[in-house]
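Here the complex is missing one protein chain, while the rest keep their positions.
Here is chain A:
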Amino acid sequence: MSCTQTIMDYGLRSVGIGERLLPRTDFTLCQQFTLIGSGMIWNIYFGVVALSFGFFLATAVAMGKASHNRLIRKSSEWFIFVFRGSPLFIQFFFAYFCFLALKPVAPFFDVLSSAWLGALIVLFLNTAAYSGEIFYGALQSVPKGDMEAADAYGLSGWPRFRRITWPTMLRLAWPAYTNEAIFLFQSTTLVFFSGFPAWQQRGDALYYASYFADKTFNPFVPYPILAGYFIMLTLVIISIFGLINRRLNRHLPSDRRQRLKMRMNVIR
């Protein structure tokens, strides 16, 4: 079987298009590349959707944590504490079994116990908590002079937030937020190892990589392939976030701009 044929068969296998059965014997390199690459669709889906929704909740949480209202502040702090203080892996398990237990209550929860929505919600809340903390830190370090200048121009309330506070906060938070984005994409690999079933073997990249490693008993091929895919994904994220970073910093003299550096971060 030629490689093009394999790509035709398995290229979209992870979303259920193409060959139904996974290869069982005589695994070729092409099959491993194709299937693991196909699994990346899920990682990208989880990462992109969770990040883009999480961004807004994160802003809200950061504002909430900086709020003067005690109730709002405390609830934001608790939200951040719960999601940052516990392992994502346990959060997945808890959410999955929680949705399972709620299933008899309403048919709505039936959808939640499948990975595409249930895991997405956990990832969304999780990234909102982590980025909320980052944004809060940035919000605290918005220069006082900027706010005074805004007052002097007669800006207040929503216009001040939208035109001064928020862009400055984003600018300061961006390097850390880039790291958070990279690690969100990496933690999407946990989804199919934490209770959420891979329906009809439609899994993510790591799911297929471990499938091959189990079948061939040879970890030296599938995991480096997976690593290669993730390094490429990371580079793409860095370049996209770098472009945004450039736009956020465009008003600054070039020597004061923060450059995006890829720094060590953490798993959760």
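Note that a contact is a pair of C-beta atoms (placed from the backbone, for glycine too) under 8 Å apart; a residue touches a chain by one contact, two chains touch by 3 or more; residues count from 1.
The rule we apply is simple: contacts and distances are computed from a predicted model.
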| item | value |
| --- | --- |
| Name per UniProt, for the chain absent here [options: "Urea transport system permease protein", "RNA polymerase sigma-70 factor (ECF subfamily)", "Amino acid ABC transporter membrane protein 1, PAAT family" or "Extracellular solute-binding protein"] | "Amino acid ABC transporter membrane protein 1, PAAT family" |
| Residue of A:112, A:182 or A:198 in touch with the missing chain, whole complex considered | A:182 |
| Omitted-chain contact residue, chosen from A:56, A:81 or A:199 | A:81 |
| Listed residues A:111, A:227 or A:252, member touching the removed chain | A:227 |
| Which residue of A:60, A:100, A:121 or A:244 touches the chain not shown here | A:100 |
| Interface with the undisplayed chain - residues on chain A | 25, 27, 81-82, 85-91, 93-94, 97-98, 100-101, 182, 186-187, 189-190, 193, 206, 209-210, 213, 215-220, 223, 226-227, 230-231, 234-235, 262, 264, 266-268 |
